[in-house]
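Excluded from the complex is one protein chain; the other protein chains are retained at their positions.
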Amino acid sequence: MAVVFERPKSLCDVPLHYCPGCTHGIVHRLVAEVMDEMGIEGNTVGVCPVGCSVMAYDYFGCDMIEAPHGRAPAVATGVKRTNPDKFVFTYQGDGDLAAIGTAETVHAATRGENIVVIFINNTIYGMTGGQMAPTTLPGQVTQTTPFGRNPELAGYPVRVCEMLSTLTGVALAQRVAVDSVPHVREAKKAIRKAFENQKEKKGFSIVEVLSTCPTNWGLTPTDALKRLRDEMIPYYPLGVYKDSVAGGND
Amino acid sequence: MNYNILLAGFGGQGVLFAGKLLAYCALISGKEISWLPSYGPEMRGGTCNCSVCISDEPIGSPLVTEPNVFVALNQPSFDKFIGKVKAGGKAFVDSTLVETKTDRTDIDCYYVPATQLETDNNLPKGANIILLGKVLEETGIFSDDTVRKALEKIVPPAKAFLIDNNLRAIGIGRAQ
Partner (left out) sequence: MKGNEALAEAAMRAGCKCFFGYPITPQTELAAYMAKRMQKNGGVFLQAESEIAAINMVLGAASTGVRAMTSSSSPGISLKSEGISYIAGSDLPCVIINVERGGPGLGGIQPSQADYWQATKGLGHGDFHLLVYAPASVQEMVDMVINAFDKADTYRMPAMILADGLLGQMMEPVTFPEVEPKVYDKSSWAADGHKGQREHHIINSLYLTPEALEKTVVDRFAKYDIIKEKETDAECYLTDDADIVVCAFGATARVVKSAVNEAREQGIKVGMFRPKTLWPFPVKEICKATESASKILSVEMSMGQMVDDIKLAINCSKPVEFFGRTGGVIPTPAEVLAKIKAMGGNN
């Protein structure tokens, strides 16, 4: 019988712990497919964040390191600088990358570290049970914004790709989403491009993936996808914010 | 041999360099040696001092609090440390910049107008080394030959012309 669909080799054969309807699984699969297609799993070191995807080290088949909260880009820098021939990627959520780890993110980017950053933006802290993230939308209700995020009190959301696109060291800053099949295909292409950039030593590549969190949003998986489409994409427009040959750094 | 030397002045007067020169002389002579700078947030112009211990025995505390050789390149340093010189010790003072004299009779104090001599002999920034010449003369601690070897070690090749200038300054100091 012809196999038409199977687990990418770069994903381990273990059940994922993610909630039903969570889009982490899709993004994991896309990263693994890219590793398979490029044949680089054995030559890749991944760095996990703290957050829902903290245990991604059990899922990706390549060697993995679990970093302190927010520090994944610094850990990845240490790996890449001492192992310039390896592929290095981080996989980080919005709290990890854009709150506690902002300095590490911005400086790895501006140094043009030749790494790939996969950034999951679901506008909420998932693992700790649904608190405000730096990307939480104005008006969005979370545990710590029970009356909706009021920018006058809690500030405005951070648009990460727009911010990083101003930095010379950034080779690729692209925002994608995984709410529909065409968008998932687009996301895969962006991730592939990011890894190809690393292969060609072009510098820092970040792919921001708009994702869902049905559990903490209090929505069904399908309604969550609808919210992503109707509320998140207008605030966080999809597209390529920067794509250039930056001064690579390894 | 047991010298606890304290050199003090303004930053930029070459206090650390003069100390380093002594340290390298000691190193070449096979002595035990430590060199300890004071360090502060001011890179230039602030007060600056440097402890140099030279001994036949291993150095205990490298911090000189009671020097038996004291070199003062400015008034605040003179005021601060002249009372701390060990009885029987020697003090060397740039009398161009230090206007007062000590009334201590239990130490030998030498007043050398080093900054004036620096100008007279066209040796910019040479006052520290002129005074050091006097130290060498009065203590007999190192020969000019040792000083030359030490200078060759610490002066970068691109500035080799400074070696002769420094030796000239030493000579002027010795003659005072």
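The letters A and B name the chains in turn, as written, and every chain counts its residues from 1.
Everything that follows uses one rule, which is that a residue touches a chain if its C-beta (ideal position, glycine included) is under 8 Å from a C-beta of that chain, and two chains touch if they have at least 3 such contacts.
Because the structure is predicted, anything quoted here is derived from the model rather than measured.
Note that of B:L6, B:A23 or B:V135, the residue touching the chain absent from this view is B:A23. Interface note: of A:E33, A:D63 or A:D223, the residue touching the hidden chain in the full complex is A:D63.
If you put the missing chain back, the residues of subunit A touching it would be 12, 41-45, 47, 54-55, 57-58, 60-68, 71, 74-83, 86, 103-104, 106-107. Taking the complete complex into account, residues 20, 23, 27, 32-37, 39-41, 59-63, 65-66 of subunit B touch the chain not shown.
Just so it is clear, only the chains that are shown with their structure count from here on.
Averaging C-alpha coordinates per chain places the centre of subunit A 62 Å away from that of subunit B.
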